[in-house]
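All protein chains but one are shown in place.
Let's turn to chain A:
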Amino acid sequence: MTWRPRLAEGTAPVLVVLLLLLIGLAIAGPAYDEPSGYLALLKRAAPLMILAIGQYFVIVSGGFDLSVGALVTAGVVIAARLIDGSESATAWVILLVLGFGLLVGLVNGLVTTKLLVPSFIVTLGMLLVLDGAIFLWTGGAPRGALSAGFRMFGRGAVDVPVLGEVPWSVLILLAILVAAALFMRGGTGRALVAVGDNEAAVRLSGGQVDRLRLLAFVLSGLLAAVAAILLGGFAGVSAQVGNGLEFRAITAVVLGGVLLGGGRGSVVAAAAGALSLEALFTLLNLLGVSGALESAVQGVIIIVAVAYASLGSGVRQRLRLWPKQRNVARPAQPASS
């Protein structure tokens, strides 16, 4: 079996950016002389990368999911309240948190597709609903505590042959990333991109646009719940844990060269965008740049990346280093699954 890496369009630039940042880290920080430093970075970036993968599904199919940050907070707060330090409750609470993410995604998707409310508005509404509900429920002060078993996924590590100690979150991330990449290579994944590119064409060729959109939101909600489990594990209970994450995830996706409005971009690039963002912030911190600049940096990235994308294919064509097959702009094919 001959396998060669096929990079989807838009993946190369972000990988170059990521490589430069990693080289920068190696120069700036003594901790990055050995693999453990990068593993720590990957561990910290894992929740954002998972969120970015979820956000990618929604954005590439032509929508937005602004509710993921509030969903992460809700997941952590609910888990802490229900587990309340008892180890035996861990397993079913994890399932419940995942189910909650699924449910929120389902509601987002149904309102978007059936009631025809723009996803920007639906998920903004969901953000406010979740924020308000969490506040009402907790009074701003989360109660309860997470068990060690719950926190293991975000905090602990497992012995892997050859690699040594690998954080759980990194393994979870890799599993999700591989699954997402395979999914996007398949028929459903391609149809999802096609929906973002040209909805009418997909509909006319027999694709189930609503079902695909719904799937994107459900995946985003589910992955936000996974991110909540990792983040809650990483740092414990907090009612601020999800603040601003939706925006970070969107920045990451855009940085990965995914077109806002959908129809173009790869999921690996979106995850790489998230890792680049985290690497960039780590680098800025190592260089002694204040954390207050983070939001400014995010703003610049989003403007520059969107401007670059909207310059048009002509400029991109000239900027492109090597010709590449476009696997996304083919005539849309019907969903095969």
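Criterion: contacts are C-beta pairs under 8 Å (C-beta built on N, C-alpha and C of every residue); 3 or more make two chains touch, one makes a residue touch a chain; residues count from 1.
The rule is simple: contacts and distances are computed from a predicted model.
Novice: The chain dropped from view, which UniProt name applies: "ABC transporter substrate-binding protein", "Succinate dehydrogenase iron-sulfur subunit", "Glycine--tRNA ligase beta subunit" or "SUF system NifU family Fe-S cluster assembly protein"?
Specialist: "ABC transporter substrate-binding protein"
Novice: Footprint of the hidden chain on chain A, which residues?
Specialist: 29-31, 37, 40, 44, 85, 124, 127-128, 131, 135, 139-145, 155, 231, 234-238, 240-241, 243-244, 247, 282, 285-286, 288-293, 295-300, 302-303
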